[in-house]
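Note that this complex is displayed minus one protein chain, with the remaining chains in position.
As written, the chains take the letters A, B and C, and residue 1 is the first residue of each chain.
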Amino acid sequence: MSHNTFGHLFRVTTWGESHGPALGCVVDGCPPGIRFTLKDIQDELDKRKPGQSRFVTQRREPDEVKVLSGVITDEDGETLISTGTPISMMIENVDQRSKDYGEIARQYRPGHADYAYDVKYGLRDHRGGGRSSARETASRVAAGAIARKIVPGLVVRGALVSMGVKSIDRANWDWDFIGSAENPFFTPDAGSVQVFADYLDGIRKSGSSVGAVIEIVAEGVPAGLGAPIYAKLDQDIASNLMSINAVKGVEIGNGFEAARISGEENADEMRMGNDGQPIFLSNNAGGILGGISTGQDVIARFAVKPTSSILTPRKSIDKDGKDVDVMTKGRHDPCVGIRAVPIGEAMVACAIADHYLRHRGQTGR
Amino acid sequence: MSHNTFGHLFRVTTWGESHGPALGCVVDGCPPGIRFTLKDIQDELDKRKPGQSRFVTQRREPDEVKVLSGVITDEDGETLISTGTPISMMIENVDQRSKDYGEIARQYRPGHADYAYDVKYGLRDHRGGGRSSARETASRVAAGAIARKIVPGLVVRGALVSMGVKSIDRANWDWDFIGSAENPFFTPDAGSVQVFADYLDGIRKSGSSVGAVIEIVAEGVPAGLGAPIYAKLDQDIASNLMSINAVKGVEIGNGFEAARISGEENADEMRMGNDGQPIFLSNNAGGILGGISTGQDVIARFAVKPTSSILTPRKSIDKDGKDVDVMTKGRHDPCVGIRAVPIGEAMVACAIADHYLRHRGQTGR
Amino acid sequence: MSHNTFGHLFRVTTWGESHGPALGCVVDGCPPGIRFTLKDIQDELDKRKPGQSRFVTQRREPDEVKVLSGVITDEDGETLISTGTPISMMIENVDQRSKDYGEIARQYRPGHADYAYDVKYGLRDHRGGGRSSARETASRVAAGAIARKIVPGLVVRGALVSMGVKSIDRANWDWDFIGSAENPFFTPDAGSVQVFADYLDGIRKSGSSVGAVIEIVAEGVPAGLGAPIYAKLDQDIASNLMSINAVKGVEIGNGFEAARISGEENADEMRMGNDGQPIFLSNNAGGILGGISTGQDVIARFAVKPTSSILTPRKSIDKDGKDVDVMTKGRHDPCVGIRAVPIGEAMVACAIADHYLRHRGQTGR
Partner (left out) sequence: MSHNTFGHLFRVTTWGESHGPALGCVVDGCPPGIRFTLKDIQDELDKRKPGQSRFVTQRREPDEVKVLSGVITDEDGETLISTGTPISMMIENVDQRSKDYGEIARQYRPGHADYAYDVKYGLRDHRGGGRSSARETASRVAAGAIARKIVPGLVVRGALVSMGVKSIDRANWDWDFIGSAENPFFTPDAGSVQVFADYLDGIRKSGSSVGAVIEIVAEGVPAGLGAPIYAKLDQDIASNLMSINAVKGVEIGNGFEAARISGEENADEMRMGNDGQPIFLSNNAGGILGGISTGQDVIARFAVKPTSSILTPRKSIDKDGKDVDVMTKGRHDPCVGIRAVPIGEAMVACAIADHYLRHRGQTGR
């Protein structure tokens, strides 16, 4: 990954800030003949607006994606077919009114990248979050929608498994519940909805915020993707997830828990299945051994920090080096981690698609 | 990171297996005029043989590094000066006797990459761990020794902060204790030595193994390194650390803890210092905001799983698809995480050196 | 250079076909604080419509560029200032009416990439030239307009030095004449205009076509850019120029002539100048020795083949494997090489800007 491009054969370059006229991405290296519809992409994008609930700040943006290149339209007039050339996708920013940023433009909000931007670049676009805006993630989700089509049989799904100090009960895990209209949290545990709702209402009313942990599961990943120590599949998944805003930690399989248990408990035993395929008796490894997929589900988790945009005044400094107290005004998003679920799915899908092509390139399989 | 090369301007390509004639790396992109000695590199390599203790398998290998290119020798006859061309370093494997691998060559050891290698490549070098061998990490440490010289004032140090279910007391943190002769664990807490020793003796005697968590702290990282969302400094550190064998999780700053606490608690407040430099009142961010270093200490942690080479028989299969029970014979290393400390330091140093050059390239600062 | 991205620190990714809704590029890695106007870019783009002459097919396309990201607007309301984040530029295709391609869509035009596309991808967008369209080069020119701003004092200019069997008289070289309204050919020799005009009229009337040789001269290139054998400045210039459609050869300095003359004649002698800077007594090397710029003018030439779209029937086959005779209908461009001048300038400017940043990254100078 370098600059604003990630992936080696399936390559995604994203561009755009929240307050410019548009943002988008270029997907380069997509195989020819991949079929998808605008709706496939739009459905993924719409997942980023879960539940129309009171728990997520409502943007007015339609987030309507346009495909500008790299495809021809099939005879049905709807299906797009990739030609093997770069696929450019764009989402226009409908509402670019610059609100009055006034003094906030000169203040460094604690926990935000304001200060780091200024030190690095010497100037910045103080409108919205610049490149760090949550809107940028739409590009990732659009690219991920195409990545999902490349590996036959691949299914990548995500779930919120904890929010602040509250966690789901894994015994209740139900993938089907995630898309439910009564589920504003991407939780796979129906029993957790009320718990999360009450908890987050309290957070919201107190003007505070809270983080979350997201789990991504990829089924149908062929064995053999990745490489022993560099270009490990888990490494590239970790890199992709760490590139998401506000992510502070990544785990593969049982992750940090592996450091606490014994070698006997941790190593996944194998037996031969009736179909001539090996069966793993557990999946602590998260589907990856020595950097290479084993055919088990690939499992990754990542931690999203609480947003620093809170209603409590916080100590900071401004551009002139003066001490100031900074407070976010207006609506705020008490748990930005909720939205991170489809983004995490997209980033994992992109990593797997890239390694699928790389493996095919090196081995012909 | 692609294939066996990592870094963008400070680029490291490693090669070699544990049972070939040698292993090594090529460091490309090193600035000209960097001064170092063979001893600088050797000292780092020797850190991987801590304490000559009973807790770490003793190799007979001297791990003596040779510098084959990319330097001239200063008039003192000892100091090497980089010329700006690729620096090739090699470590010969003195003891290449192939022991009798016999049936183990046909069996897939649970928790090892044996099966994944065979599925990916269709063949493998069954002697030792192939590329996944711990010996490969010598290349990283050698490259890291040069990376440390590139950023003026940079100090990168690591410590083992937990082993299995035992953790250090952070109140006792003492960097100077880590190099002490009485410290076979890279622990910064003198009080933990006896605890770890007793614990690991039990693990070793029972033929079991245990994992560890390592913390790396980089001081003297200039503010401004990294980029907002891709090529984030934390992302590249995470990628580098995840490329180390047996690593299953990575955190930056307070990491997964950030997902549990509130926005007020998590965001690091700022005040103006007397020297005209900002002071952060805490460092939950681990020295990185929005992917860019802030000038605070950069802090990362990673989890190393317990080795799967244990003396207890484990269920597995062999190449012919037959069910077998696999048991590691001979000596084993009860906690491979101990050795991971200097490797983690090296990988963080390489990431920082690379971003230092990239930042200088883009901004001229 | 990989896929549709070129450059290492100053990176350009282009996308778009001639018959889609738009085309464009993403410029990644631009230093922050670079100042330019839309007019700067548009002026370069307009150079690709030289002279409104009868010698160049007239498109109706305005080729109006939009800058979608990566800049803020200065207080004058016109000057754009790069922020250091990706600069996305887009040019909409006004006229996308698909004319009736009918049988031509099934025929392989000799000398075109039709057959190669079908073999590679198994399908193609038969409207226009796909990615090989001359319109794609607008992206390069737009990126080049920014590249020109990065290296202080850099001036990159190009000239057509031969067309088919006709060549300029170098004794008459006058850079100022190139922009003249009476010069539809980018020739630096006023005396050649009538010669080229008569020659090309003949070519055009006979339904034939002819190639050209273009020379690019970069003044103000600092000494020290490039690298000894890979990442040579001349190599990256050659690669960039060879990526232009229809280019079949590239030379640096005296190029192929160097293979014909003796070592004494070829090596450029040096003397010390009064200003303490070395003076080269000739410039056969084209400003590059051992892959590294010397401070002399950097000089490159490239050969553009005659377009294969001619009015004479030519033998070919179609998708069904039947022998056919193919003839281009309608207007055609008798010398596509004319338009290649500003494209060549842009590609050389991009290579130099990239190496300027890379050199600064490695050496700090």
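In this text, a residue touches a chain if its C-beta (ideal position, glycine included) is under 8 Å from a C-beta of that chain, and two chains touch if they have at least 3 such contacts.
All of these numbers come straight from a predicted model, not from anything done at the bench.
Touched by the hidden chain within the whole complex are the displayed chains A, B, C. Note on the undisplayed chain: of the listed residues C:Glu44, C:Asp189, C:Glu215 or C:Asp234, the one touching it is C:Asp234.
When the omitted chain is restored, the residue from B:Arg48, B:Arg109, B:Arg124 or B:Arg358 that touches it is B:Arg124.
Touching residues on chain B toward the chain that is not drawn are 2-5, 11, 13-17, 20-24, 26, 28-29, 32-33, 66, 68-70, 72, 81, 83-88, 90, 120-125, 130-131. Although one chain is not shown, part of chain C still touches it, namely residues 1-6, 8, 14, 108, 110-113, 115-117, 119-122, 130-132, 136, 162, 164-165, 203, 208-213, 223-232, 234-236, 238-239, 242-245, 248-256, 258-264, 266-272, 276, 278, 281, 285-286, 288-295, 303-310, 312, 314-317, 321-323, 337, 359, 363. Residue-level contact of chain A with the missing chain is found at 8-9, 29, 31-32, 84-85, 228, 357-358, 360-364.
Basically, only the chains that are shown with their structure count from here on.
Centroid analysis (C-alpha atoms only) places B farthest from chain C. When chain centres are taken as C-alpha averages, the shortest distance to the whole-protein C-alpha average belongs to A.
The angle of the rotation superposing chain B on chain C, based on CA atoms and rounded to the nearest 5, is 180 degrees. Centre-to-centre, using mean CA coordinates, chain A is 27 Å away from chain B. Between chain B and chain C the centroid-to-centroid distance comes to 46 Å (mean Cα coordinates, whole Å).
For the pair chain A and chain C, the distance between mean C-alpha positions equals 39 Å. Multi-chain contact residues, meaning those touching two or more other chains, occur in chain C at positions 29, 32, 84-85.
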